[in-house]
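The complex appears here without one of its protein chains, the remainder shown in place.
The block that comes next holds chain A.
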Amino acid sequence: RRGNRRQAGGRGGVKGRGRGKKPASDDDDDEDDEEEDEAPRGRRGANRKKLAKKRGGNDDEDESEDEPPKRKRGGAANKKKGGKAQDKETKGKKGDGKGKGKGKGKDDDKDKKKKKKKGDSSSDSNSNSSEEEESMSEGEMARLMEEVEEKKKLIANIRNKPWRMQRRLKLLKEAQEFVDKFEGALGKGKGRKWYAYKVMMTKKWIKFQRDFENFRTACIPWERKIKEVESHFGSSVASYFIFLRWMYGMNLVLFGFTFGLVVIPEVLMGLPYGSIPRKTVPRAEQDTAQDYSVLMDFNGYCKYSVLFYGYYNDQRTVGVLKFRLPLSYLMVGIGTFGYSLMLVIRTMAKNADVGGGDGEDSDFTFAWKMFTSWDYLIGNAETADNKYASITTSFKESIVDEQENQKDENIHLRRFLRVLANFLITCSLGGSGYLIYFVVKRSQEFATRDDLSWYEKNEMEIVMSLLGLVCPPLFETIAELEDYHPRIALKWQLGRIFALFLGNLYTFLFALFDEVNTKLEEEQSIKNASIWAMKEYYANYSRLMNDSEATPPPMDPADVIRGPCWETAVGIEFVKLTVSDIQVSYLTILIGDFARAVIVRFLNYCWCWDLEAGFPSYGEFDISGNVLGLVFNQGMIWMGAFYAPGLVGINVLRLLSSMYYQCWAVMATNVPHERVFKASKSNNFYMGLLLLVLFLSLLPVVYTIMTLPPSFDCGPFSGKDKMFDIIMETIDLDLPAFMGTLFSYAANPGLIIPAVLLMVLAIYYLNSVSEAYQNSNMELKKKMKMARDEEKNRRNNADTTNQVMKDLEDLLPNRSLIPPAPPEPGQNYILMIALTFKA
């Protein structure tokens, strides 16, 4: 064999056949080489490198290197060799390849072979025998290292290769073996232990990463549930549940803050119930304080509990830790807003990064519809049927668009209908706003009276809930006039209901402020009266006892005269509203969806017409209503949380229960939408609504904190003129003196105004930068489109589509004499102009 080989090599040298000339037969040579080499590892490595470059070249090359060499070393290989020896051309080529083209691979061969097969390798390689004396030179090591790295890269990327699994597994196994074998050998020199250690650590790190990834995916709550909903109802319904989950996460954090920093310190370290007036039910209310109806109105024991603002004491510090509860109360109140704002904006920014994907480019309308419209997730027959239908419809729509440009009268009619719809909706919005204002006025009237029926007491809540029930379906019906795409229709619907709820919310708030103002007046008179009484008491005391050191009157805390505590009243309003909202929405699901589904399902056996297909049928999941319910509920929480710290806890419970309840309700009672449509990828529309609500709910709270005086006998800020005085107090008393001066400097208008100015300028700058980016984006898009058209035309060998260019060409002198300009790849218009001019 060896003789053969040497001969072949010699002939190769003589013939001098270039290896590069026939790359096709190269693979065969490699095969031969492998058969001959006693230790084919290194050779194989070299091949692999080539293979990696080729990225899954043809299969037979692969086969050749994957063949276990032992088998081939047998007689069959020899026989083949014999046959080959006759064929001088191949041999020559091979020898040449060995000598020159594969020099690099040779080196690798050698250092691996050296130990076992020294003689063989020396005879085998005649071109560079000088190198093999020394053990392992730096260059070789580096090369080997490189190769190992490449293998590792292959291992890391093998899942991305479009190969058959069988082949992938085989390659992986080999690569791993290679890495295992030579990673150790590499470290033969001084840094071996270090290298081994590093390898071990990398392995451990990868394993850790994998485990961590597993752990993280397992940690996302309700993932399976949401996916199940998604696979049955499409991504639009799932987007609601994802939003709900996000909301739950945010509320959990808010809950942690409120309970950890406010409620629990007060419960553990504050004065117990009954010790001071604000923590005691007044004597007049004590008889009914435990009645169910009173408790359901959040009066009685509820009112004088840790759930509401009024319960908190104005002690500067509580407990042995000297926890500054009033300060912490204010900070948590502000921090709630700060955290929510930050989170919402961050999420929006992240979503915007992902990209909307709303805008349909007209480039590939049909192609995209053809190849990407089927949602492979669908595993439900009903959803699939709907999807078929919606795909057909969308194709038909596009076909119609394609066949004829829209007719004029259609556009006018549609425009007219849209204007009409908007007009109707504006009317009903105004009407509902007025209704709410009316009801609020009436309820203020009722507030002074005692002989109220249940309806009169709850009139406001009932009317608001009724409006919330009636208006959205009304809007939806009207919106059918408009005939928008469901995704756009959903946005309109969301905007309209948002406006409805916003009006409701703000009339509610103004009514609340009226109430607060009357309470403030009342409080003022009570405060004066009680101060007057105190003074009188002290005067009498000192006159009777002849003792100037008066002790406070020995009064039971339940008997003390107290103000109306408007903060608690506001808090109670919000809690009541939230609870009634929960009740209404849960009852709606129970009656509107569940009862309906049950009736339709079971009455269908004995009914004149088909209930399932006919009139009542099953309910669809109301995305817009649910999303807005969630958003406004959150607005209530933000507004009310300052006056009722317990509200956050209630909300967390609500979100948790509604996750399970609604998931169940959707799966059990609803049917997929008639036109299953894909949600836009980013939830940013929802987030935008949330941000708006957050901002709106921020206003009243900040207003009350900054301007209204806190009640004199309840809450953590009692006795102060303004709530934020607590911060001044802390700065004065607890921080070193220079901090006070520092803050006073910082609060100087001379500093604040430039800072605001700077921020405005920064916003302006960033805005213009982003605009510039957008413009360049558009420009690039245009260029890409142009390039595409150009490419197409070049391939089609037709003239340009660009009308201006055609005109320009027509304007050239002696047009008929010029042959059509030969288009070249990568050519642009200017070049073409230059060419034609030159010609």
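We take it that a contact is a pair of C-beta atoms (placed from the backbone, for glycine too) under 8 Å apart; a residue touches a chain by one contact, two chains touch by 3 or more; residues count from 1.
Heads up, the rule we're going with is that contacts and distances are computed from a predicted model.
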Worksheet entry | Chain not displayed: protein name in its UniProt record ("MICOS complex subunit MIC60", "Calcium and integrin-binding family member 2", "Phosphatidylinositol-3,5-bisphosphate 3-phosphatase MTMR6 isoform X3" or "Gamma-secretase subunit APH-1") | "Calcium and integrin-binding family member 2"
Discussion item. Just to verify: which one of A:Ile334, A:Ala384, A:Val702 or A:Ile731 makes contact with the chain not shown?
Written reply: A:Ala384
Practice prompt. Return the single residue from A:Tyr376, A:Trp454 or A:Phe615 that touches the missing chain.
Written response: A:Tyr376
Worksheet entry | Sole contact to the chain not displayed, among A:Trp368, A:Tyr703 or A:Tyr764 | A:Trp368
Worksheet entry | Contact footprint on chain A, counting only the chain that is left out | 155, 158-162, 164-166, 168-169, 172-173, 176, 210, 213-214, 217, 227, 231, 235, 355, 357, 361, 363-368, 370-381, 383-384, 388, 391-392, 395-396, 398-399, 402-403, 678, 681, 788, 791-792, 795-796
